[in-house]
Structure formats: C-alpha cells, structure tokens
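Excluded from the complex is one protein chain; the other protein chains are retained at their positions.
So that you can tell them apart, the chains are marked A, B and C in the order they are listed, and the count of residues begins at 1 in each.
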Amino acid sequence: MFERLQQARRSARERSDLARLIDACRALLGARGESNSVAIADAAVGHYRNLSADSLKAFFTLLAEEFDPDPQSVLELAGRYAQSRAPEDLIALTRAAEPPRQELLRRLIRASGGTAAVLSMRAQLLVRLRGDRRLAAVDADFQHLLSSWFNPGFLELQQVDWDSPARLLEQIIRHEAVHEIDGWGDLRRRLQPDRRCFAFFHPALPGEPLIFVEVALLEAMPAAIGPLLDCDQPPAQDPRRFKVAAFYSISNCQPGLRGVNLGNFLIKQVAQRLQAGFPALRTFCTLSPVPSFADWLAKVERLESDRLKPARLKALDAALQAWRARSHGAGPVEKAGASAKGGATEKAGAAQKTDDAELLRRLCAFYLFHTSAAGLRPSDPVARFHLGNGARLERINADGDLTRKGLKQSHGLMVNYLYDLDEIEANHERFVSEEVNASRAVTGLLH
Amino acid sequence: MFERLQQARRSARERSDLARLIDACRALLGARGESNSVAIADAAVGHYRNLSADSLKAFFTLLAEEFDPDPQSVLELAGRYAQSRAPEDLIALTRAAEPPRQELLRRLIRASGGTAAVLSMRAQLLVRLRGDRRLAAVDADFQHLLSSWFNPGFLELQQVDWDSPARLLEQIIRHEAVHEIDGWGDLRRRLQPDRRCFAFFHPALPGEPLIFVEVALLEAMPAAIGPLLDCDQPPAQDPRRFKVAAFYSISNCQPGLRGVNLGNFLIKQVAQRLQAGFPALRTFCTLSPVPSFADWLAKVERLESDRLKPARLKALDAALQAWRARSHGAGPVEKAGASAKGGATEKAGAAQKTDDAELLRRLCAFYLFHTSAAGLRPSDPVARFHLGNGARLERINADGDLTRKGLKQSHGLMVNYLYDLDEIEANHERFVSEEVNASRAVTGLLH
Amino acid sequence: MFERLQQARRSARERSDLARLIDACRALLGARGESNSVAIADAAVGHYRNLSADSLKAFFTLLAEEFDPDPQSVLELAGRYAQSRAPEDLIALTRAAEPPRQELLRRLIRASGGTAAVLSMRAQLLVRLRGDRRLAAVDADFQHLLSSWFNPGFLELQQVDWDSPARLLEQIIRHEAVHEIDGWGDLRRRLQPDRRCFAFFHPALPGEPLIFVEVALLEAMPAAIGPLLDCDQPPAQDPRRFKVAAFYSISNCQPGLRGVNLGNFLIKQVAQRLQAGFPALRTFCTLSPVPSFADWLAKVERLESDRLKPARLKALDAALQAWRARSHGAGPVEKAGASAKGGATEKAGAAQKTDDAELLRRLCAFYLFHTSAAGLRPSDPVARFHLGNGARLERINADGDLTRKGLKQSHGLMVNYLYDLDEIEANHERFVSEEVNASRAVTGLLH
Partner (left out) sequence: MFERLQQARRSARERSDLARLIDACRALLGARGESNSVAIADAAVGHYRNLSADSLKAFFTLLAEEFDPDPQSVLELAGRYAQSRAPEDLIALTRAAEPPRQELLRRLIRASGGTAAVLSMRAQLLVRLRGDRRLAAVDADFQHLLSSWFNPGFLELQQVDWDSPARLLEQIIRHEAVHEIDGWGDLRRRLQPDRRCFAFFHPALPGEPLIFVEVALLEAMPAAIGPLLDCDQPPAQDPRRFKVAAFYSISNCQPGLRGVNLGNFLIKQVAQRLQAGFPALRTFCTLSPVPSFADWLAKVERLESDRLKPARLKALDAALQAWRARSHGAGPVEKAGASAKGGATEKAGAAQKTDDAELLRRLCAFYLFHTSAAGLRPSDPVARFHLGNGARLERINADGDLTRKGLKQSHGLMVNYLYDLDEIEANHERFVSEEVNASRAVTGLLH
C-alpha cells in the first residue's frame, strides 16, 4: 500500500521533472532564455538528471519532433538564395536550415555541469538510436556540435603517471578496453619510466579523461603484448636506448563522444610530445589486435571454393584449403603450442608451428586487404582506424597475444601499424582511394 | 635600388603566404585534412600571421566566394525534405545548407594557437565589413561559431587582484574602456579589499582576459564615480558593512568577439560569486555613463516644438524650453558649479544648480525612454545593454561624472541600473515587448 | 675469479666513497666550505649514498670522534664567562661548546637532497645506536637539529584524499602502523567523505609525508574499530550530523625523525582544521590501542599477592584473583565469546562475558595508572603520548578490537583519549606532576 503510494509519488515527481525540463528547453529558445540562459540551463540540467528511462525516451522524442527546422520556410529561403545569391539571403537560409535543437544544445551547455549533461544525453541517445529512426537527425546534431566543442585546439594533453590522482587512475583502470588492467599493481607497471600514458582532457570536464593511449618505449618494434605487460620484468632504465614508441592500447572513456575522432589527434600529438622528449626515437608504431579475424576466418572457412573466384582471391583459396586441412588434422591451430614429447616429435612440432603461424599471417593479410564489400578497405575496425589515420600496415605477428581473449579473437595474431609522420597525409589520401598502405613484408603475404 | 629589391622580395613572400594559406584551407576541407588536420591547420595559421593588409582582403574575399554553400543542391535537398520529412533528408539538408567555411573554421581552430588566430581573423574582418557587403555572410559564420565556442560553460571566471601576474594587469590597464586607468597606482586602488575585478578567460587563450568588470563594495548605492576611483581615500576595511555591489566599469578585451554577449553572463556570475562571499550584500547595481546624452540633447534642442507633438512628448517639450532658456541665459549647465561669490549669490547659485540638475535628470529620463524609432527602447547603448540583461533603470544622478569626458558626453549625469536577480527574466521579457523597466523615481521624472 | 675481482673493485670504490665523504666533511668545515659549501655538500651527499654498511659505521665513528668540541678550550671559556659574564665571552663559549658536527650537518643539509640525506643518516645511526655508546652524543646532535628544522612553523598540513597522487597514497598504505591497510579498496574507505586523513610535509621533502593521522567523523564517540574500517558500510553522507572527530590511527613515515615530536602538533592542527570546517563538531577524541596490556597482565598474573601490598594496589589484587580464577576456569577471556549452546547457558554466557569485560576494563585501568616505576605515569607508550599531549583518559572499551592482533595485544580492549582543547595545557601540567588525567568513569574502575 505504502509502496504503491511511494511509487506514485516518484512517478509524479518524474513527470514533473520531464515537464519542467521541456518548459526550460522552450524557455531557453524564447525571450527569457536570451537574458538569463545560464539560470534556465542550470534548471534544465537539474531536471534532466532526475529523469527515468521512460522520461528520457519522451525527452528525445520531443527533441526530434519539436525542434526540427520548418520545411516550408527553408524551401522558400533556399529558393530566394538560389536566385539572389545575396549574403543576407544566405544568412537567413543558414539560420533557418539549422535545426533549432542545435541552438538549444548550445544554450544547455552554458549551465554549470552543462558539458557533462550534454555528453550524458548523447550517451543515452545512442542507446536508443537503433530502436527509433527519428532520433538519427537528433544524433547528427549532437555529433556535429560535440565535434566542434571537443576539437583538439581546446583539449589538453596530459601525461598520466604514478603521481596522478588516484581518482584519475581508477578511471584508467575502469576504461582500459584493449588489455584489461588487473588492479593497481598491473597499472603501476604501465606507468613505469619505460612506459607512458597520455590522455586528452576538456577544460569543462576537469579530472575526466576523454581518451587515453598507452605507450611502451622499446629498443625494437614489439611482436607480442605479453612481455610489455609483464609485471615481473624490470623496467628498462636507460632512456638513450629507447628507439621505438609502441602504442599498445587506446581506449575511449566517454560513450557520448562516439563518432568524434579524438584517437587520430591523440596519437599524433603524443608522437610529437615523445619525439621532443626522446630525440633518439626513430619509430612510432602500434601493437594492435585484430579483433574479428577469427570470426571472419570461421565464416570464410565454410565458403565453397567457387565463391572465391576472383583472380585476386586465388591465393586465399589455397591458404584456406591448407587451413581446412590443418583444422581437421593436427587439431586447432591455437593448440599448436601444446606440449609435444620426444626429440623427433618436438622438431616436427616446431616446424608444424612455424607453418601454422605463416598460414595464419597470410590469412590475416587477406583479411585486412580484401574484406570490404566496396573495395579494398578492411572491415576490421582497428585497421580502418589506423589506416584511416594515415598509418601503414607494417607487420603481422603470430603468437602476439596468447591470452584467452587474444587466441579466441585472432588466433593470437597482433599487428604493427607504423606512423611515419612524414607520410601520413599521402597514405591517408591513398587510403581514401581504396588503397591499403602496407609494407612489402605484408604485401608479400598476399601472393 | 636595394630597397626596391627588398620590397619585391617581401611582396613575393607575402603572395606566397597567401597562396599557401589558400592551399592549406582547401586541403583542410579535402581528404588530407581529415587525416592530419592539425598539422595543416598549424601551417595555415602560420601563413595567416604573415599576411599583409592586401592579402588579408584577398583572403576574406576568397572565404566569401569559394566557401559558400551550393544554392542548387540546397534547393533540391530542401525540396526533398519538405516532401519526405525524413531524418536522413534533414541531415543531408542541414549539411548542405551550412556554409563550408564553418567547417573550415572548425578545422582551423584545431591548430595550436588556432583560437587566437580565428579571433584575430574576425577582428580583421570586422574592420573590412562596412566596405564590402559580401563579407556579411562570412562574418555571420564567424559570430555563429564564436558564440558556440565562447559559451559561458567553457569560460573561467577569475578574480583579478594585486597578486595577479603583471602581464595580466597590464592588459586590464590597456583595455579599460569606461574610466581610464592612469597607471599602476590607479589600478592598485581598484584592486583594494573594497574593490573587486573579475574577468572571463577561455582555456584556449590562457592569460588573455576576454572581458572584465570592476566592482565597488559599498554601504549605499553610489551616485558619483569620483569618490570610487579616488586613490587618496583609504579602502573600507570592514566587509560586514558592504551592502551594495556597484558595477562601475565593464570592458571588452577582444574585438574579435563583437556580438558575442559575454557581459550579461559576466555580471550575473560575478553577482552570484559576490553574494556567496558576502552574504550581507543586498543590492547589485551599476554606476553607468550615458555616453551620447549630450549629443542627443544638442540635436533635439534644435528641433522645432511642433516636431514634439505626440502627447507623450509634451513634458519633454516643456523641459526643452526650460533648457533652451538656461543655455542661453546663465551659461552652459556644465559650468553651473563654477564659483559664485557672495552670500546671496551663493544661495541663488545653489538653487540654480539644483534646478539645472533636476532639468538634466528629466531630459535624460526622456532620452532613455523615448529615443528608439521603433518604440520605447532607448538608443543609448549602455541602457540597451543593461535593460536587455533584465536590469531596471533605478536612478539618474546629476553630477555623477565631473571629468572632462563625463561633462562632455552627458553633462555629468550617471545612471544606476539595478540587477534584482529574482526579477531579471520578467524584466527582460517586458523589455523585449518594448517596455523600459524603471523605478518610480525615474518614471516620476517623465511627467 | 672474476667475481672476486668485482668484489675487490666494489670495495675499493666504497673505500674511496668513504674517504671522499670524509674529505668533503672536513672541507665543509674549512675555508673552502665557506665559499662554496653547496657544491661540496652535494659531493658529500653523493658519496654518502654509495656507502656500504661497514663504511656507514666508519663514518658515524668518525662523526663521534673527530667532530667533538675541544674539552680544554670549553673549560677555559666556561671559566672566563663565569667570571666576566660578558656577552662576548658568552658568545665564544656557546660556539666552543657546540659540537662541530652540528655545523657540519647544517652545511650538509644545504645540498640538493640534503634534507633527505640527513634524515637517512639519522635512520642509519639509530640502528647502530644501541651497539655503540659513543654514538649517543652524535644522535643527540641530529635530534637537536632535526627538531629545529622540522618545527611546525615550517611544516605544511595537507589533506590526503582520493585526489592525492597514487605515489603518496602508496606511502600511506606502506607506513600505516596501527590498523594495517589491506590494499587500495581498503584505503579508499578511509578517504570517503566521512573520513579524513591529514599529513605533515616538509617543503624540502616534497611528496614525502612525515606523519599522518586518520580521522573518522561520527555521531558519537566510537567504542570499537571494526565498524570504522568496514568497507561494506556506506559512508555517512550528512556532514551536519558529524559531532565527533575520532583519531583512530597515527603513523610516522620517517624513522630518522624519532624523538622529534610531530604527533602532538599534528593532532592539534587537525583538530583546529576540522573545527573550522565542521562547526558542529563537539568532541575530539581518539580510538587507541593498548599495545602491551596483555603482556603486562601475563607478567603480573604470576606475581605473588604479597608483592601487591601498597594500599593503592589492593583493588588490583582482588581483580587479579578474579582474573586468575577466570583464566583457569572457563577458559581464557578472549574466548569468552565462543558459542554457548542452549537458552540458559546462553544467558549465563552473556552475563559471564559482561563480567569478563568489566574485569578486563578494571585491570586495564590499573595498568594505565600504576605501572610506571617512578610514579603514576603509565608504561603504555600510547597512553604516555596522548596524556603527555594533555589529553584525558576518557573511556576503556571492551571488545574494541577483535582482530587477532587486538586480542593478542590487549584482550580486545581499546581506549578513548579526549582532546579538550581548552584543558590541554592544564592537563599536561598535571601529567608532568605525575598525575593521570582521567574521567570519572575510568577512575571509578580503580576502586
């Protein structure tokens, strides 16, 4: 009885928060909003924070329906501008064509805590995006404005180290998405003098990392992640021997920033910062996973040979056949390292293992080159990210990630992408024209 | 001979800077720009800084001509959206209708020093705006983006005091626009414990104040500026006696931010900050100049009476006649304070002076109420600013500013606008509907 | 063979470091030292850091033997001053009587890193103090100077919280000496909004806590440590309900500062800081262990009754007899809580437990009052510390610390000492005259 009453009260309060939020949004775009928008935005943010899931949905629907531009007046102004080409007509058209919710968001963000609130709205919106096609235009407006507000000219690059606040380090532990951080001891290894961690911060979100990257300073380009994360290995001490900066993990912390490309900027700024601090550094590369290689291989394995007709896939066909033979013969490749007893068997086992590794590397090269429907772009998201940044596919390493996750996702393969700061732009342009930039070592695997 | 050669070289270099800037702008919007926009933006900013006046003009013309939206495709998309109302059509329309130079500016600002460069461009653009009508649309884009980037949610309110860096204080001295600061001693008086100075800063422009306000903490609403700035008066020591915060000067430091209303936000945030620090404060008001009152009066003085026919201007007519009599009789009002000798004369002089003061206050009330062509809005920019912020016209003070400038601009009058934080929104709405919010004391002057 | 060579080299290097350190020390007190003491001190500190254990011993012996004052000249100057009472003779005497190693330390500390080096020397010296009587005078000089350098006027009180650098928090975990911190999760509980941690820092040792205290903000004086440290209990949220600040742990981080009383200053400064931040706080107390109560009880248990003859120990005699009966009857008191089955037995068990608790509290009261050979001062170090600071023995709590360590050291008892800031000085004076300041509740236990 009492509980029901409470529930009733709660939902009344929520309805009221929703109603007030809507009022505040309308006021923000009206005359009151002009004079005292910060106070109204503060109120709006306060009500937003109290919304339940249902109210959130109602709020986003409102954003989609009420704050669209007026089609007729846009059409009319577009016509006028097409005729006159006059600046004043252009100004009027530009204003009319911009959905009013953009101005709404620009006024909401004025609130104290407004930036965090807008990011939270976007995160909530993304969750609901698939289910409701009308929200796409709302989301486009969020992404448009967030890209403008979170431009690298406003961001601060900060090194994260063992002198950073525990509250920040805790977030690094929580958001690490590539190679899980198993507690503070594990984190500490990643902040030793031969490791670096850098994060972007926005001034309106103090203490909140947006995205961070972890780097290992090494003597040579690394082929496997295990040694980099090994807490028992003592840190390298002599900075003069650091020749390679290997980016081995990059993680986003703000779901609300999806589609706002910060990783590209982060990697390049960090590379510059490191180059300035360690003039002996010669190579900037990644050590990256190939997250859905195993899935792709499982799928393609089941394809009939005649589906792989195009000339360029001939080599893949041969490799696939060998792979099928391996899989059904000596057991799954990921178990190839399992102990083989006796001298002769051991040698045979080693040779077998090398063959398997080579086979996987060839298959992976195909995967990274030939899987985009439209052309040569890879379907692998990590590859698309780095190649799109202008990096080069430098090396495919077998046995690079022998964790459970690594074996499951990519049969243990890891990839180095190379960031040659002088070639980035040209590489990117070639990538845009459907070309994968790769080293000879990698293209050699394709034949 | 040698000089001519040098000049030739210089202009060659300049042309080259212009050409490279244009190339960089195009690249920023092309495929290269996507992958490495910061590096290209850095280059663009570098070239921009070297431009001569002529090259600047060429650059702005380019912005106006090359980076406009395509009228036909906007028209087409507007038509499609008007029919379909589909989110994807709206997204396409919004994108097409936004002038590409907005995206160009968003990418330029990514450069290190990009924010300062964009502000400098805007300042240069404003200088050329009157002479070239085509630049209006370019300027609208600048203002649109700057309003978004310099929203109060991103700004930091900082107190400026005697512990602030000399470099910052130097800028305060330079930019003070209302009551000139005559050197460091004068500045120091304005930073004593019974005075406050606050400025807005943007994180991407460290050490560069955007706008600042000076406040006096007092026991009563001030009627004259002289005592507030008097270096010889010892600062009030007991903060418990501060009942009134009087904003006596507000100055912009960034010409590139014209039209981006920061003053409104600044005054309200400062009022909140002061209220938190001094709970005994009861009144937030200004002590403001009436900059073009004397000009108006000179103009209106010459009008024929029958031009002032409308009923509401009858009272003005009477006042004007008295004024004309005064001006041609006992000499200009601003000399009314000049020494009169002898007991009787003195009394008469004092009475005269009081009458003059009253007359001027009445004329000023008319000036502030009835000078907008469209309606009741004042043409006085200071009045429009504060009334538009939702303040109330509280009191008109004779002999408020007896400096040369004060006598010349406003016959010495100064005005208090009252910021009643609870009434600001309602006041603003009334102001929007052409109503001037004023105290009874002021409206009483109109009859 | 090779190893022996290496060892030979190492010990040669060490001898050389010792020799150079000694040279540098002599130079510091000579003419060279006057002009460029920082450079020489830098060198000395460098050599000191390389010393082996043997060399350290040799170094301290040198400090003891070579840098003593000259007895004859002191005697002569003392004679002269006793006769003349002249200021210049006093100056000469003061200079001559001060061991030259004090000046040596004052010059060593000028080095970069000198403060850390001198603290390290003291820590090493303390380890060797028992074995070598000659070092006592050296140690006295260290303590004398460190007390002067680490005076509270130079120290900075800083709050340690979850925003503190991980490096600092790691040291808090390591140095916590009273209630062990079991990892970062445990630490985090102690830094929640209803807990406080404060540390003293010296400006010449940035990032190095000297001593820290942990405080719980509570509604009532706590009787047991368990709930305070329980990570599962949600932190109290409403600061208006904090009436009691309970200091539940205080730990030194610098062994080299032994005998330099910082705890006294720390507790009082923290109390003031908390009082300023939480005006509703009424009570500042501790929740303290009684570390050697169980040892004392085991010893005294074996004493013959007639050794406890003095009138004031009569009550103790009775309590001891009861205790002996308990110990040999129903099992050791610390097991009194062990499960008793059946209704009647349960009641009896509970009554039994209450009696045991009372008995232990009485015995503990005796322990804290009557165990100093010289008089009424307690031999318990924690009691001596707090009572010496002017606190009052407020309450003895049974079942205050049920950890293994707590049961073993004190049969689970914990004590509250009360810091009444107004009574501290008077209490201290009474304590100096051999009186234990205690509440009536505690003195009541003595009869």
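The criterion applied here is as follows: a contact is a pair of C-beta atoms (placed from the backbone, for glycine too) under 8 Å apart; a residue touches a chain by one contact, two chains touch by 3 or more.
No experiment lies behind these values; they were computed from the predicted model shown.
Across the whole complex, the hidden chain's contacts among the shown chains comprise B, C.
If you put the hidden chain back, the residue from C:Ala123, C:Val178, C:Ala204 or C:Leu446 that touches it is C:Ala204. For the options C:Ala136, C:Cys231 or C:Ala441, the residue in contact with the chain missing from this view is C:Ala136. Touch with the chain that is not drawn comes from one residue among C:Pro99, C:Pro222 or C:Pro378, which is C:Pro99.
Although one chain is not shown, part of chain C still touches it, namely residues 31-32, 34-36, 38-40, 64, 68-69, 71-72, 74-75, 78-79, 81-82, 85, 87-88, 90-91, 93-94, 97-99, 106, 109-112, 114-115, 133-137, 140-141, 144-145, 147-149, 151-154, 156, 203-204, 264-265, 268-269, 388-390, 424-425, 427-429, 431-432. Listed here are the chain B residues that touch the chain not shown: 162-167, 169-170, 183-184, 188, 207.
The definition used in the following text is that only the chains that are shown with their structure count from here on.
Comparing the centres of all chains, each the average of its CA atoms, the largest separation from chain C belongs to B. Here the CA centre of chain A is 43 Å from the CA centre of chain B.
For the pair chain A and chain C, the distance between mean C-alpha positions equals 52 Å.
Chain B and chain C have CA centres that are 63 Å apart. Shared interface positions of chain C, defined as residues touching 2 or more other chains, are absent.
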